[in-house]
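To start, the structure itself, in structure tokens.
With one protein chain held back, the other chains of the complex are shown just where they sit.
This part shows chain A:
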Amino acid sequence: MSSLLTRRFFLGSSLGATAALLVSTALPRMAMAAGAGGRLVVANDSEPRQLNPAIAASNGVFFIASKVIETLGQATFEGVKPLLAASWAGGEDGLSITFRLRDGIKWHDGKPFTSEDVAFSAMEVWKPLQNIGRELFANLEKVETPSPDTAVFRFSKPTPLQLIENALPVVSSVLPKHLYEGTDIAANPANSALVGTGPFTFAEYKPGQYYLLKKNPDYWQKGQPLLDEIVFQVLPDRAAAASSLEAGEVQLACFSAVPLSDLDRIKSVDGLEVVTKGYEDLTYQLTVEINHRTKELQDLKVRQAIAFAIDRKFVLDTIFLGYGTIATGPVPESAKTFYTADVTRYDFDTDKANALLDEAGYKKGADGVRFKLRLLPAPYFNETKQFGDYLRQALSKIGIDATIVSNDSAGHQKAVYTDHAFDLAIAPTVFRADPAISTTILVRSGIPDGVPFSNQGGYKNAALDQIIDEALVTLDPAKRVALYQDFQRKVTEDLPLINVVDWTFTSVASTAVKNIANTPRWAVSSWADTELDG
């Protein structure tokens, strides 16, 4: 009798427990279907060491910070448009830019946002501390604040408005002066518990688990944001990100968190879609970096032979599964203002490559090898590593025996950008909306040792240097564009590096998430108009 009782009790309670489990799994989904507002859960594969976008202008930081801290201008498909600034104008001489700021904006702690904040951010943070601002604002002398809604940037050398404008979405995150003034900026607690003017306020960070952002009820754009909360769930494992999406626990994964090879399967899951738009201004370039200290690679014919030996179409189709475009030069096609197709092309041709190497005097030995090289693929993306394997095979077909040297990220940075212990390296360089930002640095001579993603191959070309320097101070936008088109021609002619494929990221999203990918830097934009419905 007693055993019967316990058995019945056990059965009953386990049924009850199962029912409770079912109810609790159903709950989050029901809450989602409520329509307006709601919580958007996003997969996030990294935890930056600090979240301040004014200090570290990087996608990993922007991904979270751009919802809290705003920039002066934002990227749209029609070019850079005002955000914190209402408008801007450059002086005739190129020595000043005047920003008119929006009225009535408040920081999340209630203090008013003024031109003082902009001046402080520019002079105390962007120029001395930021990884990109250090170069870009090198000639910024001071920022005047004649009124609370006006900030005048004064430069010591003519600075093109087009360049600063293109850079605004990346470099111009404004910090609250009242929280940073007189403190050690790099160690300020607000670098993690962000205080900004954006549509979401920073609510909570649990290391290893999540970042929680909450709706800013006093946001200056009326009626926004549309979401109540955004949760960035830390999911470093790609398989975990994919299964969380499939299980409906996560509604959005950006920056190709789901591997390309899984996209076909994910596409077929009900309620999920693969989005390839929204990253147009975050184009990555699969680049073969060349060490010009290596005797063989100093010969243009050898560099041309390598360029001819790469089947770009094959690389695009098999490694990138078609998600990308064939690169023609150092500016990607997605940068419509600057791109030109009128450059020297290197269409796949092994015979030509072999002929060029013969001409250069590197005959094949008895073993079919002309010479040996060290090849260092960057460890950051699967695609760069896979391309390393492909390039090794492609080079072996033209008699170049490449040895792959694999490093982790610290080892790769040091080997290529400090020690120059490479012959060829494969880099995922970034095109940031304007060639002057992080593109010309790849070929400009005289870069000191130890600068990541720069010309560490020791390439020198006076004509190219001159174009780069002239473009930096050319104010007329049309002339600037012409100079950069010339830049593309010179680079493809002399091949200081070889561009192979331009690619951006993909997102996987629940079909319930609306208004996604509506700007060319969407993943790192404010998400003020992003919506969630059943």
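Basically, a contact is a pair of C-beta atoms (placed from the backbone, for glycine too) under 8 Å apart; a residue touches a chain by one contact, two chains touch by 3 or more; residues count from 1.
Methods note: contacts and distances are computed from a predicted model.
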Of the options "CRISPR-associated protein, Csa1 family", "Formate hydrogenlyase subunit 5", "Alpha-L-glutamate ligase-related protein" or "Peptide/nickel transport system, permease protein", which is the UniProt protein name for the chain that has been left out of view? "Peptide/nickel transport system, permease protein"
Can you tell me which of A:149, A:165 or A:246 touches the chain that was removed from the display? A:246
Only one of A:235, A:290 or A:443 touches the unshown chain, namely A:235
Check each of A:159, A:438 or A:519 against the chain that is not shown and name the one that touches it. A:438
Selected from A:300, A:369 or A:451 as touching the chain missing from the view: A:451
Hidden partner sits against chain A at residues 21, 25, 41, 46-50, 56-61, 131, 134-135, 203-204, 206-210, 212, 229, 231, 233-237, 239-240, 243-244, 246-249, 380, 407-415, 418-419, 430, 438, 448-454
